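Working notes, beginning with the structure itself.
Removed from the display is one protein chain of the complex; every other protein chain stays in position.
On to chain A.
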Amino acid sequence: MALEDVCKSRSRAKPASLLDFDVPVAECLQENPPRSGTPQNPLPFEMSHGTTTLAFTFQGGVLAAGDTRSSCSGRVSCPDAEKVKPIHSHLVATSSGTSADCTLWKRILARELRLYQLRHGRRVSTGGAAKLLWHMLLPFKGTKLCVATTLCGWDESGPAIFYVHSDGRRLRGTLFSVGSGSPYAYAVLDQAVESGMTAEEATRVAREAVYRATHRDAYSGNCVDIYLVTSTGWTRREREDLKEEYYRERKNRQGGTV
């Protein structure tokens, strides 16, 4: 049957091992060794790296936020990109680095996690998903591939955030900000984030952090996306355009006069 073929579940006596991941790693590197991105063979255009994404835990869950500007060599190539995307019902991932790399690797990760869930009847933990992603990216270490993602999820042990970078880093933490706008976001988050925050407070702080980063950083801008992951799954706050925020804040600060 088609599904059985996809899952490759050998319906024999021996059950599929827990470590049975079909990672598409080595074959694609052997078939297509990296030919560009070297001094002799430079890339045809500059890959995009600018962004502001952040993630932190609050009371009852995890918040993931990001801006929506995708830039390439100074040009804004997409003002409404999606940098925070759900992987499955209880896992959300932010992306930073090369847009194409992040999009594809999120899809590959989602596929592997889904197959595991189908074969074994339970979801992979957030740390396990991070480890899987790290493992899949390992052969590409030293190439021009650039993925810097935070996996924000809720599993049996509660909320967790894992930062995974294609250079081999895999870190667990309670507060991360990634991208060219992250210094500005950290300035807001470091003074405001506390472990006992409510969802509303967390949303307000995350929105402020992204706004400050979009104001100062050239490569962050346009709108802000916020996802909240709790025990019941992820919820998404409606995308908000931050273009009026500067004037609204100026008006409030001057007490009503612009």
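The rule is simple: a residue touches a chain if its C-beta (ideal position, glycine included) is under 8 Å from a C-beta of that chain, and two chains touch if they have at least 3 such contacts; residues count from 1.
The rule we apply is simple: contacts and distances are computed from a predicted model.
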Chain not present in the shown complex, as UniProt names it (candidates "Integrator complex subunit 11", "Proteasome subunit beta", "Small ribosomal subunit protein bS18m" or "N-acetylglucosamine-6-phosphate deacetylase"): "Proteasome subunit beta"
Selected from A:170, A:216 or A:237 as touching the chain missing from the view: A:216
Touch list for chain A against the chain that is not drawn: 50, 69, 71, 74-76, 79, 180, 214-222, 242-243, 245-247
